[in-house]
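Working notes for the structure below.
The complex is shown incomplete by one protein chain, all other protein chains being positioned as in the whole.
Naming follows writing order (A and B), and every chain is counted from residue 1.
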Amino acid sequence: MIGYILRRLFALVATLLMAALVIFLVLEVLPGDPAAVTLGLNASPEALAALHAEMGLDKPAPLRFLLWLGGMATGDLGESYTYRVPVAQLIGERMAVTLPLAVLAILLAVAIGMPLGVVAASRHGKAVDAGVMAFAQAGLAIPNFWFGLLLVLVFAVGLGWLPANGFPGWQAGLGVALKSLAMPALALALPQAAIIARVTRSAMLDTLQEDFVRTARAKGLSESTTMRRHALRNALIPVVTILGLQFSVLIAGAIIIENVFALPGLGRLVFQAIAQHDLIVVKDLVMLFAGLAILINFAVELLYGLIDPRLRQA
Amino acid sequence: MSAIDDTAPGRRHGWLSPSLLIGAGLSVLIVLAALVSYAWTPYPPTQMAILQRLQGPSAAHWFGTDQFGRDVFSMIMVGARNSLAVGLGAVGIGMVLGTALGLVAALRRDGLLDNLIMRTADFTHAFPAVLTAIMMTAIAGPGMLNAVVAIGVLNLPYFARLARGAALQVWAQDFIQAARANGLSNRQITIAHVLPNIAGILVVQATIQFALAVLAEAGLSYLGLGTQPPNPSWGRMLNEAQTFMATQPWLAIFPGAAIALAVLGLNLLGDGLRDAIDPRLRRSR
Partner (left out) sequence: MTTRRDLLAGAGLAALAAQLPMAALAQAKDSVTISMTLEPPTLDPTSGAAQAIREVTLQNIFEGLVKMDRTGKIQPCLAQSWEIAPDNVTHTFKLRTGVTFHDGTPFTAEQVKFSFERAVAADSTNAQKQLFTPIAEIAAPDPATVVIKLKQPTANFIYGLSWGDAVIVAPQSAANNKTNPVGTGPFKFVRWNRGDRLEFARNDAYWGEKPALAKATFRFLSDPQAQVAALQAGDVDANTNLSAPEAVAQLKSDPKLKVTIGKTEGETVLGTNNAKAPFDKLKVRQAIAHALDRKTIALGVYGFDVTLIGSHFSPLHPAYVDLTGTYPYDPAKAKALLAEAGFPNGFSCTLKLPPPSYARRAGEIVAAMLGQVGITVSIEPLEFPQWLERVFRNKDYDLSIIAHTEPLDIDIYARDQYYFQYRNPEFKTLIAKISGTLDETARNELYKQAQQMLARDAVNGFLFILPKITVAKANLDGMWTDWPLPVTPLAELRWR
């Protein structure tokens, strides 16, 4: 048991280091000079050299890689080339937008997707089922950024209920802030809701055929009690798993959606940082995203391993 | 997503399911638009007429004109070519290379090579796909070809994993033993027996990945990293339309609808094909 966990932990650390190396190397190849971006068209070579030294870019690459790793290990993420403030501070500020957005999107996706899946499964083969499946197909086919634009057309341009984009900050009041997150969260939630509806439906159909459900039915439990007590509970496991696995999809979605709605979140930060060659911010953020995905995978594997001893052999 | 059971409701129609019919219909429509655009479009798709800029839909311009006075309908027709080309290219790269790697991994099951290939596939998964594609296009420069490569590379692990899994199932079957007894080499068996047996499932996956590739290209182009002007691209049309949303909303509606219909068609086609080719796959996890 302990051997298994140690093996997995070793793999985890190796994967994280590998990820860091890949990210660092990829950004080394990226053409462009952050100092040139800061100093503009009239920059003199001496000023550029001075700024290189200030940004630590004059050191050799292997040393910079080690310094970056060491910094991350001690919680120092470096200083942004563009904004000249600690990256940790930038990430903190932007996290206050992205995290609520992602949580809101997941809640919406579950709130829309699960009931639809349950209804579809309980009316298997009926018109309702067909309707839910059609919704799921549409949800997967409609690009979320286009859905976002359509929402803006209806609720901002047409009805004027919600702000078209931007984020006033939490200090503007909870209601105002939530209002500007409503459309982006919904746009982000749509494909997730479609997936959850499908997963819930098929998981419930599967469990409905299993022996213990048949037994429950045979015991004379009503259809709705059977659904609630057995089928739904069993369907929760794949839904939670999918939510975990969809994390990186959600992040990817956030990159585009935050750009559609001009939200000052992590997705927009990483996109702008790439555009401005603020490589230290890019490095830290990509590492953060990848690291989180790797950790989630690790947790899922570990859990399955604990539940199912057979998997430990692999 | 392919792992999810998508049993369409009320399926007792044999292989010609409504999914397959609608999916094939939509797909044919997109392909037709692309093919016809080579011979005919209402206007030359890149022809500018600045004085006729930003006109609403009319008999002369069915979907209106954009900020340079170009005909939106013509641009959408030509945009279909672009989406299909990106889809074909990206899925081609992913399927050919991914399948090859998957087959090799299956041959060397649990060996060093297998582990290396599969760990790398897992590893690529850790990075959000859009982020990877953005970084790749940032290095190689934006453009259709680079978008194809980026999306293709992201497709690779899906095919590698699928091919490995399916191939292992085939290798476990009796007729392989028979083939081996006949003195066929591993390579010969792979080509003569394994590949034909997993072709169906690969084609199904390809259709679904095709839809995802179209969606991904639209996203990259929306961010300005995909297909470049003057070649029309649905995603970039949406990007440009956003500026004119308050006054010229139709510019944001038609290209998005084109993307949605294309993806819907390909998804339905994939589902339909899966059921038609191998009904057993329906319940497989």
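Note that a contact is a pair of C-beta atoms (placed from the backbone, for glycine too) under 8 Å apart; a residue touches a chain by one contact, two chains touch by 3 or more.
Since this is a predicted model, take the numbers as computed values, not measurements.
> Of the residues B:P18, B:G92 or B:P142, which one touches the chain left out of the display?
B:P142
> Of A:L12, A:V26 or A:A43, which one is in contact with the hidden chain?
Counting the whole complex, the residue in contact with the absent chain is A:A43.
> Which parts of chain B face the unshown chain closely enough to count as touching?
46-48, 50, 53-54, 67-68, 138, 141-143, 224, 228-230, 242-247
> In the complete complex, which positions of chain A touch the hidden chain?
These residues of chain A touch the chain that is not shown: 31-44, 46-47, 50-51, 53-54, 82-85, 90, 93-94, 156, 163-169, 171, 262, 264, 274-277.
We take it that only the chains that are shown with their structure count from here on.
> Just how far, in Å, is the C-alpha centre of chain B from the one of chain A?
22
> If you look only at chain A, which of its residues touch chain B in the complex?
Contact set of chain A toward chain B: 15, 18-19, 26-27, 29-31, 120, 124-126, 129-130, 133, 137-138, 140-143, 145-146, 149-150, 152-153, 157, 164, 195, 198-199, 202, 205-206, 248-249, 251-253, 255-256, 259-260, 270-271, 274, 282, 286, 289-290, 293-294, 297.
> Would you tell me which residues of chain B are touching chain A in their complex?
Per the touch definition, chain B meets chain A at residues 1, 4-10, 122-123, 125-131, 134-135, 138-139, 211, 215, 218-219, 222-223, 235, 238, 241-242, 245-246, 249, 252-253, 256, 259-261, 263-264, 267-268.
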